[in-house]
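Please find one structure pasted underneath; my questions will follow.
Excluded from the complex is one protein chain; the other protein chains are retained at their positions.
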Amino acid sequence: MSKDKIRWIIFAGLFLFVTLAYTIDIKMVSSPSYEVQKSFDYIESLPEGTILMVSFDHEASSLPEVQPISLVMIRHAFRNNLRIVGLSLFAEGTAIGYRTLNKIAAEYDKIYGVDYVFLGFKPQHIAAILGMGESIYDVFPHDYLGNLTDTIPIMIGIENYDNIEMVISITDGDRAVQWIEYAGPRYDQKVMTGLTAAMITSYDPYLSSGQLFSVVGGLKGAAEYENLYGVPGKGNRGMPAQTAAHLYLIVMIIIGNIIYFRNRKRQGRSS
Amino acid sequence: MDIGVIIAGILTLAIYTFLYKDNPIYRAAESLLIGLAMGYVLVIYWQTAFMDRIFSPLLNESDWWVLIPLILGLLMFSRFSRKYSWLSRIPIALMIGAGAGVAIPAMLYARTLKQISASVMPLITESGGFNFEALVVIVGLLSTLTYFYFSREHKGIIGKVAKLGTYFLMLFFGATFGYTVMSRMSTFIGRIDFLLSDFLHIIK
Partner (left out) sequence: MPTRLPLLICLVSGVVMFLQYFSRHPVAKLIYQTVTNDWWQVIFAFTLIVGVASFIKITLRKISQKKDKTYSLIALGGLILMPVLALIGGTNIESPFQWAFENLLAPMQATVFSLLAFFVASASFRGFRARSIPAAILLGTALLVLIGRLPIAEHISESIPDLTFWIKNYPSMAARRAILIGIGLGSMTTALRVILGIERTYLSGK
């Protein structure tokens, strides 16, 4: 069989297998990981009115994976009457962040400017992270809607990180690393992250050293958080398909290795 | 149905045609994506950097200091001239120099010292038990660092420790591969969700 044909068969198999699995709407419950439980417990423990900074540091490409995380974490924060200062350090995160915040705020009758605000995007993320340590008003003179930042009710008195309980960076890359390395040591800012599964192992040293408070990683992390929150969402919805995809890949790896070892044995015999 | 969803669905399928082979439909969609991405970023940067940082302070507050970054920024365009292209090095030098200056303390503290100190954990716990994990971390760290130490040939004891380092690295790469697969599959599931629920209305 030609290489192209083998490839097409693998592609078609994955497409069909995952698509079929996605049509099955069953709840697959699993225990939350230590990190997800820690994130949930922390948000749960915060007193009403506490200010969280949620930074939408991702591109549209990773939206299917990180949006379930941001949705459930923001829902949790709003349910507990925490206040949110949203922003983005990725140009593409701007509209995503504003829409996500607005959507969830409407579910909980939260008022823009009082319970939450979206500051928008600033280029050169390191400069923005460092700048906000001195003055958020200087980095973001206006919010996303053009209001003067220092006159927005929620922002009055929120001059820098001193008034922010936690930065939650929703990221698909190393933006949270910059939050950890620049806002952490210099301004003693606590950082949590919701990120794509692919980046999880890159953040392990920061978790272990305590520089990063906790992680909610990938669609599985979102599903675990949703279970703790008590309302299943996109994370849980994707779990049957995620399981199917993993099993498919495991089978592919095993078949590939069986063929390899069989060929090696044959070659050994013939030589 | 929403016209936006129809277009998004068609474009999604156009990109997926690449799975068969490279074809004009995919290339057209890819070219459109490149153009739109650049256009989007251009507009956002225009607003956030130029309007907010230059024109607004200059016109509304008569803040003449903003002319400095404006001039420095304009010097970047000298790259298009053979004779004056060296002028673009001035803003680049400022950015690189300032970036390097800011990075040294961050790299030293957050990435190096903190990581080293977090690796030094007591091997014997308060209750007198043996902390096996602490041993794994320190052995893993030192052996992997030895693997990346190229000033000496990897022979003898150094060779053996470096080899142990490769095993730790393989554990890291294996775990990363597993998580990366998880990630890519999640993205694909997201697109399937869009196609089945929003575009085709097959599932709710």
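Going in written order, the chains are labelled A and B, and every chain counts its residues from 1.
By definition in this document, a contact is a pair of C-beta atoms (placed from the backbone, for glycine too) under 8 Å apart; a residue touches a chain by one contact, two chains touch by 3 or more.
This is a predicted model, so every value here is computed, not measured.
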- prompt: Can you name the residues of chain A that touch the chain not displayed here?
  reply: 6-7, 10-11, 14-15, 28-31, 33-34, 59-64, 92, 95-96, 98-99, 102, 122-124, 126-128, 130-131, 134-135, 138-139, 145, 186, 197, 200-202, 204-205, 207-208, 218, 220, 223, 239, 242-243, 245-250, 252-253, 255-257, 260
Contact set of chain B toward the excluded chain (per top definition): 4-5, 7-9, 11-12, 15-16, 18-19, 27-50, 53-54, 65-66, 68-70, 72-74, 76-77, 79-80, 86, 88-105, 107-108, 111-112, 115-116, 118-119, 133, 136-141, 144-145, 147-148, 165-182, 184-185, 187-188, 190-191, 194
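In the analysis below, only the chains that are shown with their structure count from here on.
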Field: Separation of chain A from chain B, taking each centre as the mean of its C-alpha atoms, in whole Å
entry: 15
Complex interface listing, chain B residues touching chain A: 19-21, 40-41, 44-45, 48-49, 52, 56, 99, 102, 105-107, 109-111, 114-115, 117-118, 137, 172, 175-176, 179-194, 196, 202-203
Message: Under the stated contact criterion, what part of chain A meets chain B in this complex?
response: 4, 8, 11, 14-15, 18-19, 22-23, 25, 61-65, 91-92, 94, 120-123, 126, 130, 141-142, 180-182, 184-186, 196-202, 205, 208-211, 217-220, 234, 237-238, 241-242, 245-246, 249
